[in-house]
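Shown here: the complex without one of its protein chains, the others still in place.
The block that comes next holds subunit A.
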């Protein structure tokens, strides 16, 4: 196996492990309650349908996705250069305080302080793939 291809497979495996670890960490989340949280907090600007961008990009299969991965969406410079991979932990931190995680980002959202609601939301998003 070529070295470069091996590296890619290893990176993908690591990303999957990160996502699974993150998902386990948020296993307490209830995706049905998370759907309500999404409807209240996110759905004005985001869809979970594949390819359906609104003011914000589609959140279909967002867990494990690198930031600024949608070529059809116009991201902020901060998002494009962040290098973030949206693990559950990263997403949880971002939803908690978007401006702290992504200074210069475009998302006009103050954050969701309730940890249980975030866990439900992440459980819902994890199911969107």
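Please note the rule applied: a residue touches a chain if its C-beta (ideal position, glycine included) is under 8 Å from a C-beta of that chain, and two chains touch if they have at least 3 such contacts; residues count from 1.
Note that in this section contacts and distances are computed from a predicted model.
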Legend entry - Protein that the absent chain corresponds to, by UniProt name, given "ABC transporter ATP-binding protein", "Cytochrome c domain-containing protein", "VWFA domain-containing protein" or "Permease": "Cytochrome c domain-containing protein"
Legend entry - Identified contact with the non-displayed chain, of A:28, A:50, A:74 or A:116: A:74
Legend entry - Absent chain, residues of subunit A that touch it: 36, 39-41, 43-45, 47, 49, 52-55, 73-74, 106, 108, 110
